[in-house]
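There's a structure below that I have some questions on.
Just one protein chain is left out here, and the rest sit where they should.
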Amino acid sequence: MSGYLPIVLFLIVAGGLGVVVMFVGAIVRPAKYEKVKFSVYECGMPSLDENRKRLNLRFYIIAMLFVIFDVETVFLYPWAVSFDMIGLFGLIEMILFIVILVFGYFYAWQKGALEWA
Amino acid sequence: MQNFMMNLQSIFPEVLMTIFGLILVVLDVMTKKEKKSMVGYFGIAFLLITALLTNPQVGGKYLGFNNMLMWDNFSYVFFVIFALAYTLTTLGSVEYLKDKGILKGEFYTIMFFSILGMMFMVSAFDLTIFYVGLETMAIAMYVLAGFNKNEMRSSEAGVKYFIIGAFSSAMLLFGMTYVYGATGTLNYLQISEVLKSGLVADNMTVKIGLILMLTGFAFKISAVPFHMWAPDVYQGAPTPAAGFMTVAPKAAAFAALIRFVYIALEPAAGLWVPLFSILAVLTMTYGNLVALAQTNVKRMLAYSAISHAGYMMIGLVAMNPEGYRAIALYSLIYVFMNIGAFTLLGILKNKGMVEDERLESFAGLAKKNPLYALGMLIFMFSLAGIPPLAGFIGKFQIFMAAMKADMIWLAVIGALNSALACYYYMRVTIYMYFNEPEYEVEATVGRSAFITSFIGVVMVLFVGFFPTAFINFVRHLLV
Partner (left out) sequence: MLTLAHYLVLSAIIFSIGVAGVLIRRNLIVMFMSLELMLNAVNINLAAFSSYLQQMTGQIFIVFVMAVAAAEAAVGLALFISLFRNKQTINADEINTMRG
């Protein structure tokens, strides 16, 4: 378990530093409360309505497409790592794989899944 | 180079199907909105081409990719079964889908890709390939179950199927990891060798893994007590999709299960044969008993689908080639009679408007639509297994396989169950022929529905009267 000792030390130092800084700050700083201080910080603005309202359905469709096409790249990593061993054959196979994905992309595009309006 | 050719031959049908599937996707995008049924017809043509080009002659075996993928007669026969299921469903679905406003090319594309998944399941000699094929099929089926997104029942069916299906897949997968860990391989042949060598025979890891895997399989073939999803899914799904779902995925799951247990688990028969014998008895009996109580014909057919899975499991535990040949024959016959019955069910409408599946609605149909009633009668009699119709031949072969394996008690329970099942199938025909009409029900048999049910009726009669041709079709199957 000795290998984990640096991590434990790191955690203790990190946690301790946070606690120390907060205490020192609370002791040292002057305590003046004004209205401005309780307003939203800088670039934020007071919210206009409920923040748990429904989102446009388009977001979900984009998200679904993203999930699929994003995760398919997981196949590229093992291919890239072993590329020097599988060579041209591997390249052709990967091109075929991408072509099949392009068919899916083409389908989504033609069905209007990528249009926002 | 020779190695490469062997690999190519083993995967050639799947490659062909992938190319055709991609063409279907493009066709779907190209065709006009009211002509989407063309996609389905093209799918039929593509399946026909694939079936003609990829027939391995009897005894032909193409094992490729380091023994991971097998194309042989067994794979081919099951591919023909899936192709027939697709063809009949496509032909029978056009009017139904148009009526519901969901005539979309995706219905056919998704069904086509699900067949691709089933092919991989059946030809897999490796658990990785099997898993990917299984999920290709299963994900396609979730979409088909929830295809009518305007209707609540269909959405519910889709969600239920999805949760239970993903749950059972995860279970199957978790079992696979233990089998992999204990045997050090995912290949069926190597698993069999390791099990045979007795190194891991008493190993707890491999036992837990196998039990988890078989539980996952039991979910997929809707064996009692893992059946609870089946009635809801089959009832909620659009009727043609339900017909397809009771037939093709079940046949695929059985075929994959046969490959797995007959090759990989052959040395561990002591583990799974008793398990599946009990499940078979439970499945048959429970499916039939609950079907007796149903007043909705679609739900009754869903429970009857469960009991039919029970009959097929008898062939599984028989542990002889006759057993799985009988399962193949049974699946083939089941395609004709069940999809036919579902197609006819789909066109029954109350006042010509609302889909109607109640048993009382069948009252007096024989006078209004004699042809419709006759078709339904033949399908019901065949499902009940009354000689000389096709269903009888299927059951007979299954029971013969059980007799040959000295499992007479199982055959007897099966026969008793089919006698029990006669009651609820007969009830539909009695309502049609002997009761007075209660509701204003109409059954307008359109052209495409007529073709499907006609093919179904002809094949059911043909198999019944000339079974030899079909028995020959499966006679040379070897796992």
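So that you can tell them apart, the chains are marked A and B in the order they are listed, and the count of residues begins at 1 in each.
The criterion applied here is as follows: contacts are C-beta pairs under 8 Å (C-beta built on N, C-alpha and C of every residue); 3 or more make two chains touch, one makes a residue touch a chain.
Keep in mind the model is a prediction, meaning the values are calculated, not measured.
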Residue touching the undisplayed chain, where the options are B:R153, B:K207, B:R358 or B:R475:
B:R153
Sole touch to the unshown chain from B:G236, B:G323, B:G364 or B:G464: residue B:G236
Even though one chain is hidden, which residues of subunit A still touch it in the full complex?
57, 60, 63-65, 67-68, 70-72, 74-75, 78
Subunit B positions in touch with the non-displayed chain are 127-128, 131-132, 135, 139, 142-143, 146, 149-153, 155-160, 162-163, 166-167, 170-171, 173-174, 176-178, 180-181, 184-186, 231-232, 235-236, 293-294, 296, 299
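Just so it is clear, only the chains that are shown with their structure count from here on.
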Using mean C-alpha positions as chain centres, tell me how far subunit A is from subunit B in Å, no decimals.
42
Which of the residues in subunit A come into contact with subunit B in the complex?
100, 103-104, 106-107, 110-111
For subunit B, which residues count as touching subunit A in their complex?
18, 22, 25-26, 28-29
